[in-house]
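Left out: one protein chain. Kept in place: all the others.
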Amino acid sequence: MYKNEKYLPLDAMKYPRFCGIGTFMRLPHQKDVSEVDIAIAGVPFDTGATHRIGARFGPEGIRQHSRLLRYYNPAQKVHLFKHITALDYGDFSIMPGYIYDSFDMITEQAYELFKQDIIPIFMGGGHEVSFPLLRAAYKQHGEVALIHFDAHTDLWEGYFGGKDMNGTPFRRAYEQNILDVAHSIQVGIRGPLYDEDDYTISEKLGFQMIDGPALHEMGMKACIQEIQKRVGNKKAYVTFDIDFLDPVFAPGTGTPEVGGFTGYEALQLIRGLKGLDIIGFDIVEVNPSFDHAGVTCGMAANMMYEFMSLVALRNKEAP
Amino acid sequence: MYKNEKYLPLDAMKYPRFCGIGTFMRLPHQKDVSEVDIAIAGVPFDTGATHRIGARFGPEGIRQHSRLLRYYNPAQKVHLFKHITALDYGDFSIMPGYIYDSFDMITEQAYELFKQDIIPIFMGGGHEVSFPLLRAAYKQHGEVALIHFDAHTDLWEGYFGGKDMNGTPFRRAYEQNILDVAHSIQVGIRGPLYDEDDYTISEKLGFQMIDGPALHEMGMKACIQEIQKRVGNKKAYVTFDIDFLDPVFAPGTGTPEVGGFTGYEALQLIRGLKGLDIIGFDIVEVNPSFDHAGVTCGMAANMMYEFMSLVALRNKEAP
Amino acid sequence: MYKNEKYLPLDAMKYPRFCGIGTFMRLPHQKDVSEVDIAIAGVPFDTGATHRIGARFGPEGIRQHSRLLRYYNPAQKVHLFKHITALDYGDFSIMPGYIYDSFDMITEQAYELFKQDIIPIFMGGGHEVSFPLLRAAYKQHGEVALIHFDAHTDLWEGYFGGKDMNGTPFRRAYEQNILDVAHSIQVGIRGPLYDEDDYTISEKLGFQMIDGPALHEMGMKACIQEIQKRVGNKKAYVTFDIDFLDPVFAPGTGTPEVGGFTGYEALQLIRGLKGLDIIGFDIVEVNPSFDHAGVTCGMAANMMYEFMSLVALRNKEAP
Amino acid sequence: MYKNEKYLPLDAMKYPRFCGIGTFMRLPHQKDVSEVDIAIAGVPFDTGATHRIGARFGPEGIRQHSRLLRYYNPAQKVHLFKHITALDYGDFSIMPGYIYDSFDMITEQAYELFKQDIIPIFMGGGHEVSFPLLRAAYKQHGEVALIHFDAHTDLWEGYFGGKDMNGTPFRRAYEQNILDVAHSIQVGIRGPLYDEDDYTISEKLGFQMIDGPALHEMGMKACIQEIQKRVGNKKAYVTFDIDFLDPVFAPGTGTPEVGGFTGYEALQLIRGLKGLDIIGFDIVEVNPSFDHAGVTCGMAANMMYEFMSLVALRNKEAP
Amino acid sequence: MYKNEKYLPLDAMKYPRFCGIGTFMRLPHQKDVSEVDIAIAGVPFDTGATHRIGARFGPEGIRQHSRLLRYYNPAQKVHLFKHITALDYGDFSIMPGYIYDSFDMITEQAYELFKQDIIPIFMGGGHEVSFPLLRAAYKQHGEVALIHFDAHTDLWEGYFGGKDMNGTPFRRAYEQNILDVAHSIQVGIRGPLYDEDDYTISEKLGFQMIDGPALHEMGMKACIQEIQKRVGNKKAYVTFDIDFLDPVFAPGTGTPEVGGFTGYEALQLIRGLKGLDIIGFDIVEVNPSFDHAGVTCGMAANMMYEFMSLVALRNKEAP
Partner (left out) sequence: MYKNEKYLPLDAMKYPRFCGIGTFMRLPHQKDVSEVDIAIAGVPFDTGATHRIGARFGPEGIRQHSRLLRYYNPAQKVHLFKHITALDYGDFSIMPGYIYDSFDMITEQAYELFKQDIIPIFMGGGHEVSFPLLRAAYKQHGEVALIHFDAHTDLWEGYFGGKDMNGTPFRRAYEQNILDVAHSIQVGIRGPLYDEDDYTISEKLGFQMIDGPALHEMGMKACIQEIQKRVGNKKAYVTFDIDFLDPVFAPGTGTPEVGGFTGYEALQLIRGLKGLDIIGFDIVEVNPSFDHAGVTCGMAANMMYEFMSLVALRNKEAP
């Protein structure tokens, strides 16, 4: 009945959901990924934070609030564990305070996952981790289209004289030619900027951008069509900065921007990625220190769940 | 001018709303209900919690945040105390930790209210209390149609080997034939499930179900029409699980599910029950330990106020 | 490039946004306003609070969460400091506990700003401060149209035997004939009232009122048209009570009313004031004691930013 | 067995302590005090706050956290309700924002209690309420010795040009000759002052003062001896400002001063008042907005309980 | 160098302490205890809560805040992992809401540990779990002396008509003759009681009791001597209710009692158990819902660490 009984969450009928070691979804924790479709890995690095800091506790927070996730997703009409196997890989080894050493460590560890032909789901950490993660994706898959949900383009040249902060990952990735820019899209961008160039930079570099007000205006369904059209049949990597959501839906983050989106809208967008050839997913900038009652962490856990469901659906439809 | 001057909230012009003993809406507290239309009673029982627990403090929390409610409801265009009399009955006696003893105690005490031909408004407690409350309703009114707002069907067979938790009340009620299932409806159901059967069970047992995504799609007005059509002129009982709301609108609850509804949407739905023959109302799963600034408790208090307004409207229109 | 280099926020490339003395937007703090277009002043008076109190810390809270604001507003397509100069004037001297002395002090200090032909932005404090602020506006500008966003009309006759609380400022202003009522409008009014008269009073006194449910129904764009039509080319003063927002978007306030509006809706409304002849702006009832993660304070700071952008746009288009 | 069965808390064996209307200790709420020894009354007035404000919610907060109090006090070895009768009188009517009207209202209502020869326990509100309370005490009892626990002398001449704030009650009382200064004592005074005179003023006016460092040095037992010696057989009134405690033991207050005392030390001091002829007690400056998990409110409730125990002991020993 | 390299916490030099799956102290999680001295097990059962509830999240909370614990304990001068092996066993399977089923399940699972001749450390859950845990201890070890730190005797006959709540475990244990009462001691008892009998019951049943005020008076060193003398060379079981601590040191608990003890005093007491023949340890009533910044959970984790150090010391001194 299940794809593999070894890779199931702790049985909720014997161990109510508040019981047990807090892995993601209470899945098994192991380093051997040879039998699974999906590996969930924490990347608790936040040295690149330009404002509020503490996303290093993001993986712990998300795991803690993933206890309520269950097997069957009625919105996507798929039973996850009939079609996928998954595990919690634990966290990557990183070196807080040391950006470049850590980037190398992250790329190396992420590549260990990518190269085994599984789909990794990464929990940041700050958005700076997406750059070394994309380097690893590139190593395995070549150029990938970026599907980027965020309040910020994260295409800044640098900050304070440094070049690698949570506002720069995609500029660095762009410079290294590891993105398939022509099929990449940024969604939800909004909020005050240093200059007008910060707004035009996305399209200038070749990305498509749907900014926040435009997204409010067009609605989620139209946006899904834009994404599907833009990405087409290219290999894609999804990066979700939790500050895409309105600060009220994600208080636990570092650089909140008002005028954002609801949890339901975010769920719609992820569900709308159905059919795309996605090779990896990250969710970043979850900072439990500023969360309340787990609304941010719980939302992040659900986004990951919806992404897992996409993979399950794909396996179900094309086993 | 008022229906009965004895049953008014404390005078806010002499005692500002932060003053005075914290009964619901600062109404009089007494056990004699012989002169009133509505009795508000707490049912602080939460032993059936499957995840976060603490709804035993729900009644206290709701009362505390009901201080801002006032006499005239401009949305429903009715002055409550010109058309109804109401009081705070206090809390039921219960036995925490002892489910079956408590269920019997709850049924008995609720029946004391129902049998005096008043409309009770119950503040839970966990959703398990709806089962003994419905038993009491049945004793007085026979089968009632259920109007059920919730993220979950609460039709589970059982948990952990036990049969009575906050996910089972309507299964038990169904089994005891105390519901008029053919006129019952469940609204807002969403979130991960153990299995596909958990999703289809509602309609399989004969309920109508409008799930969360469907409700988002159709909007509140269409939903109101569905409810009105389904219930018709049958006697109905309304049960409102606060987790119908999005976790951001109701952080203070036990099993939050993302992708839910706003406070305004919930208000619209309650206001849309106008004209139905409702014999009782409960609001459950309010857990102040996880609330912030009273947003959950205040929302619950307002839902009760809107329900009281429905009764006032009915009395006004058909005195 | 900038209108005046002396009046810029602290340089974020040298001093990351978490650094430096917490003036509004990290602008210079000085009392000499002779060179600026806009002065931002705190009015930390809250003695008129009828329920939760503590808006005296509103200015500190808003300043603290204004650190993330930047120069260029992509939604309004304007670079603020190319077109305006602004500073943080600090707080007015007030006498907590002494309403009438404080009102006189506030009027006097506000007039010092108005008379220098600048546009002041005031941070309350409770809504009672709008009355002395309007007296000062009148002294300089004569009758002004009121554009009033709020959950409450604040047109009450009085409370508890006193006449000046946070629910009365516009009744007092009306009585003193300092408002151009025929061009004034109140938007967002909702929630339980003492009596039906509290609802009809607005139109009875000559204001236009768009209540909460009506606003939900018509949407923001239609509302903007109503405001533009009502105010026309009259001099106008904007007062924004943070409880216009839903309690979930503004938990940090004194008399929250459920069923309110989102942050994005509020942003849309402010942006929609483009082209009007606005001579001053206040934002009131921000109470940091009940806020979480700065969602309320940050929202207030952004509203002020959008208003500053309106002024910048005006200067840009008609220098 | 009990002094009067009518005046007992709700039965905890039938109604667990989280149940029921939140009166103090779940005692009966009524306005008729003719049969009781002790009446507990809230005085939710805080207009005199010089810094953090919100003590108007003090009575509600204390009542909420008084649910755990029980009949028998093992520390004082007395069963309260075998020797006393008590009730919750509710809150006084006050006029927030209007100091002098409110002072008159408070004096009048407090005198209604004093004149019936009962011992009132008042829950503030800010410390400014002690002045009108003492006026009422004086009217019934003449000059009373003051036993004053606080971080501040509250003997300031005035603030901001006004004369009645939470730092002035005992200066006003001194000026009106309603204190028996020669038998009065202030304990726990500490923290930065405006000037040296603020420190010497206490003894200059004739009070005895044991400041914070002195109290740390001498210990609670020696302090108790000093109080007993100072007060002797005079009629005394006890006023307890919760900021006597260290901010860690009472975060929920308006002007916290570091270097204070523990909860246990405060309990020792109240217990040490045994044998004195105390005619009234107030506990002030409890501000639930800044409390956490009820540590401040719970401490206040326990202080009141210890004071009730003193009265019970007196009745027991000299019935 | 280490006793067994397999049983070490995650390497903090490669994985900073905020990284990795949150087992206790980041020790390995496995069910096979055949190679270890100590097994740490969660018992997340809280159905017996008489007031605040939620200790089911105690194990998760303690694990989360155990990340800062390190190998060498300078206070006890012992390096833990040179002398002991330990693991995180995970949580016991329990049935929330069903007391008697759960008690049987707990006894059975605990006996699985005891019988393998290891020393278990249990994390509650409510204090009711100590009764089934002691039944398991008895099955392996026979009668054990109880070393009981608590604000309450937990010797109540019953509550609300039921017999098994968090205030009754030692009465039930007493009745079943599984305690060596003559060598048992209760320390820290304080706070209001239902009746005088609740105070005398401890000694009446044969326990030694050092109540809270007595402990404050005698100090920790004298108390340690009393415990050592009382227990002597008997097999002993230590149960530590976190409410032994003052509510300020343990806000995260269910029935806080003021006038308690500091964290340092608790550490002293545990360290003072050196040399006793302790066969098991539990720490109960940790409720993270009411904690702040992990002060309660962190304190609990440290108590467990000190207990582990006692075992390490014993092994070091008598290998």
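A, B, C, D and E label the chains in the order they appear, each numbered from 1.
Basically, contacts are C-beta pairs under 8 Å (C-beta built on N, C-alpha and C of every residue); 3 or more make two chains touch, one makes a residue touch a chain.
None of these values were measured; they are calculated from a predicted model.
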{"item": "Hidden-chain contact residue, picked from the options E:Val33, E:Cys223, E:Ile279 or E:Val295", "value": "E:Val295"}
{"item": "Among E:Gln30, E:Gln140 or E:Thr262, the residue in touch with the chain that has been omitted", "value": "E:Thr262"}
{"item": "Option from D:Pro9, D:Gly97, D:Gly124 or D:Gly252 whose C-beta touches the chain left out", "value": "D:Gly252"}
{"item": "Absent chain, residues of subunit E that touch it", "value": "12-14, 16-18, 67-75, 79, 248-249, 262-264, 267, 292-295, 298-299, 302, 305"}
{"item": "For subunit D, the residues touching the chain missing from this view", "value": "50-52, 159-161, 190-196, 198-199, 211-213, 216, 246-248, 251-252, 255-260, 290-292"}
{"item": "Residue ranges of subunit A at the interface with the undisplayed chain", "value": "46-50, 52-54, 56-57, 94-99, 101, 160-162, 164-165, 289-290"}
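FYI, only the chains that are shown with their structure count from here on.
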{"item": "Between subunit C and subunit B, distance of the C-alpha-averaged centres to the nearest whole Å", "value": "38"}
{"item": "Whole-Å gap between the CA centroids of subunit B and subunit E", "value": "40"}
{"item": "For subunit C, residues that touch 2 or more chains besides their own", "value": "50, 52, 160-161, 248, 290, 292"}
